[in-house]
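Before any comments, here is the structure.
Only one protein chain is missing from this complex, and each of the others stays in its spot.
Labels for the chains are A, B and C, by order of writing; each one numbers its residues from 1.
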Amino acid sequence: MNEYLLDVRNLKTYFPVKGGLLRRIIGHVHAVEDVSFRLKEKQVFALVGESGCGKSTTGKSILRLIDPTAGQVIFDGQDITQLSQEEVRKKRRDMQFIFQNPYASLNPRMNVWQLLSEPLKAHFSLSESELRDRVESMLDKIGFTKDQLQRYPHQFSGGQKQRISIARALITQPRFVVADEPVSALDVSIQAQILNLLVQLQQEMSLSMVFISHDLNVVRFISSQVAVMYLGSIMEMGATKQIYAHPRHPYSKALLGAVPSLDPAKKKKRKALGGEVPNPANPPTGCPFHPRCDRASELCRQQKPLLTQQGDRALACYHPLDN
Amino acid sequence: MGHLLEISNLKISTPRGKNLVPLLDKVSLNVPKGQCLGIVGESGCGKSITATSLLQQLPYPLRVTEGTTAFDSFQHGKVDLLTLPSKKMRNIRGREIAMIFQEPMTSLDPIFTIQQQMFEALQFHFPRMSHKEMLDKCLSMLVKVNIPRPEQTLSSYPHQLSGGQLQRIMIAIALMNDPRLLIADEPTTALDVTIQMQILDLMNELKESNDAAVLMITHDLGVIAETSQHVAVFYAGHIVEEAPVMELFHHPQHPYTKGLLKSISSLSGDSNLLYAIPGIVPPGGSWDAHCRFAARCEYASEKCLKDVPALTEVASGHLCRCFLHRQEVEA
Amino acid sequence: MSDKKTYVDRRLPTGDSLLKQLWQDPLGRAGFLGILFILLLALFAPIIARYDVAQINSKARLAAPSGTYWFGTDNFGRDIFSRIVYGAQVSLLVGVVSVSIAAGIGYLFGLAAGFFEGKVESTIMMLMDIIFAFPSILLALLIVAVLGTSIVNTMIAIGIVNIPVFARTVRASVKAVKGTDYIANARSVGLKNSVILFRHITPNSLAPFTVQATLALSSAILTEATMSFLGLGIQPPNPSWGSMLSEARTYMEMAPWMVVFPALFIIFTILSFNILGDALRDALDPKLKL
Partner (left out) sequence: MLIPILLGISIAIFLIMQLIPGDVVSGILGIEETPELRAMWEKKLGIDKPLVTQYFNWISGVVRGDFGESFRTGAKVFPEILWRFSISAELAILACIVAWIIAFPLGILSALKRNSFIDRIVRVAALLGVSVPGFAFATLLILFLALVFGYYPPIKYVSLMQNPLKNLEIMILPAIVLGSSMAGSVMRMTRSSMLEVLRQDFIKAVRAKGAPERITIMRHAFRNASIPIVTLVGMQIGILMGGTVVIEQIFSIPGLGQYLLTGIFQRDFPIVQGTVLFMATIYVIINLLVDILYTYIDPRITYS
């Protein structure tokens, strides 16, 4: 049996750019450019990066919420990219997605009961009482009571909505879930509550998870493995602890260094990373990071470094920092 | 040191039906000259409306229902910003008090070029300035905020520039006339971390060279730690704690501040569970006559559900709105 | 990407809460009552009307309003009040039938265009653009000019003219709803297309459609009145407010009531629908409530 539950191989997702008088395709945004990674059962794997780095598109492509342009997504020995629409739909029982914004991702016209029973109805044929049992047990897990079943999303706070949204994703007892920035729409004091809930449910339900976030602190807390993405490609990938302790890719180092410290005394004189993320429709040649990198050489400008295993981690860099 | 701006007992309310519901309740704050005062709090805590009320820009239908301010204007002397006649207010806006906003992408008028919009900042206050002078001034400001191609940028429209560049331009516009006070309302919230760091560095740098006071409004304690000398923590429409920045981060007194710091720092710890403040922030209109944090507070006692604690000094320059005191709450 | 934005809750009222909200809004209530009044007038016309609408009475030509003839009589001695009551029937009938034609066809077109996109969408919208490119009353006039004047043809003409607005509204709202996170969520949960279309997209895209239907009723009634005024709508002796007003012009100095009452009723009815439409839009889309 395969050691890995999920094996993403050379995933590419391009979006057409239309323009001109006849709205012809004049180019492509390379949202995801050759991404590969693997995920074991019960593991939490984080994709971290700034806006436009393709982390979200990667997550959606894995679940075929967006159809990838090329590559394979092997889940439990089966290539998801080769399945028909109906097969994908059935597969969703085991593979779910948690959205960023709970204010927008719940149908405003459905009450909690409808929201939670709907996925069950789509994938199982259950009697009314079985339905009720499963909804109520899920409700208990997210800390809701039965009398909240008839309420509508707008009657809940942001944190509560995100609980409902998590419950809706997990009620079919999936084996794998992609969580796309599940706490970034929430207030600071609520974020911790939701993260705790996620970790708790992940352990209870033996979930494997791809966790997408721009928040490096959150990623450190929740994941054991991490991939740092930049402009559609993975720059550095490995155990979260090691990468956070000793980032070796210049971008990872800059990214980690940019997180404001919580100690005003440690407000060190560090150099902020200059420049901005290039336009993904017109990426630079060679290494995507070279225009902002102070270690860039001629080689970096000309040829894109491939992600290769270097010691305890995978790196896409010709001139990595010392371990 | 004298205060540039003193806010006393500011109260802002919104009409709901026939009643006025308070959104900000008796806030008093001082902004010292040349320093950065940070206001930190979660959404709906009243931090943003505090700032907008100072320039008489409260969104409809909010209104100031109580309170006064004293701003040390070099044109008009000591003035109350809240009641200043609109003509004098216009002299102060952009000249003595400047403001930058959360969303750089929407803070510039989409149908005018950067040059037209930067020129305005000068024209409104110095109508006689020549085109050449204005151009020179704008170019030098753009260089100051590290815009790579200033001439080209001047002739661009906002949609042609990135969020980071636009926020730099907003800062350039704000600092154009060397204001005495810069109000920054979540200036980096809409930006990526690497860009956020660039902007914060830039603001720190400019503050030193310009000697302007800054009112930094944010939900991010990290931003406060990076920029501020003095911090006020807002919760549910009033100040719950106020202290110099070192004091606040190293010796937080209010259970809410403690909780926030604890939950953020537990993110970087090795524990399996995060420290989380339970419950939700009470929204405006549901503030009963007791401590607004009591329902979420692990130390809450009977007393906390009966009375509203006053903001009292617990150490030099350190104010806290809590019945418990230092010794008792040490956790 | 923003750390944290202030998300505004869009509370969409459902069913009876919508009616309640409308009733609480003074404007909504006024519009509602106005329409109810006209509707009752139309429904109970045979009871309310005091005379036969077509009955010519040469002794009572151009009689001023009085206890006998509440709104006076016209040049044939017909009772204006009774004709107005029956006119309400005609107005509402033409309005409702033609809007039903337009809304039904427009809805299907819009749904198909919004849901399937691609060729289906471009073909449908091309067709709609062509109809839309005609100034609406012009197209309606052209259609009755060709088909001949009758009540059915009037309904057909007004119906056809109004198809594109519905198709456009429905397409736009279906596309907007389709792009929302909760539809992406519905897909990610693994719902069937039919469930997504009918349980999620349809109910959430009905709001602009409902507003459009209310406003279309007012414009349909206006178009009918205009066509009848021009003599190309409802034909005499059938009572139509538009044609009554048209006939009245000859006698307006002798019998101003012939002008005033039909005009007031036309205005009142259209106003009621517009007010209700406004209130409905405010209730359904708080973002637009300004």
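Things to note:
Definition applied: a contact is a pair of C-beta atoms (placed from the backbone, for glycine too) under 8 Å apart; a residue touches a chain by one contact, two chains touch by 3 or more.
Computed from a prediction, not measured in an experiment: that's the story for all the values here.
Which of B:7, B:81, B:108 or B:320 touches the hidden chain is settled by the complete complex: it is B:108.
Screening C:154, C:205 or C:218 against the full complex identifies C:218 as the residue touching the chain left out. Interface with the hidden chain, as seen from subunit B, comprises residues 52, 55, 57, 59-60, 86, 90-95, 98-99, 101-103, 106-112, 120-121, 124-125, 157, 159, 170, 173-174.
Subunit C meets the missing chain through residues 126-127, 129-131, 133-139, 141-143, 145-148, 218, 222, 225-226, 229-232, 242, 245-246, 248-249, 252-253, 256, 259-260, 263, 266-267, 270-271, 274-275, 278, 288, 290.
FYI, only the chains that are shown with their structure count from here on.
Across the structure, the highest number of inter-chain C-beta contacts is found for A-B. Centre to centre, using the average C-alpha position, subunit B and subunit C are separated by 50 Å.
If each chain is reduced to the centroid of its CA atoms, subunit A and subunit C end up 48 Å from each other. Averaged Cα coordinates give subunit A a centre that lies 32 Å from the centre of subunit B.
Chain contacts: subunit A has residues 50-51, 187, 214 touching two or more partner chains.
Residue positions of subunit C touching 2 or more other chains: 1-5. Contact residues on subunit A toward subunit B in their complex (touch as defined above): 50-51, 157, 159-160, 187-193, 195-196, 199-200, 214, 216-218, 220-221, 254-255, 257-265, 267, 272-274, 276-277. Contact residues on subunit B toward subunit A in their complex (touch as defined above): 42-43, 162, 164-165, 192-198, 200-201, 219-226, 228, 245-246, 249-250, 256, 259-261, 263-268, 272-278, 280-281. Remark: subunit C residues 1-5, 7-12, 14, 180-182, 184-192, 195, 199-200, 203-204 touch subunit A in the complex.
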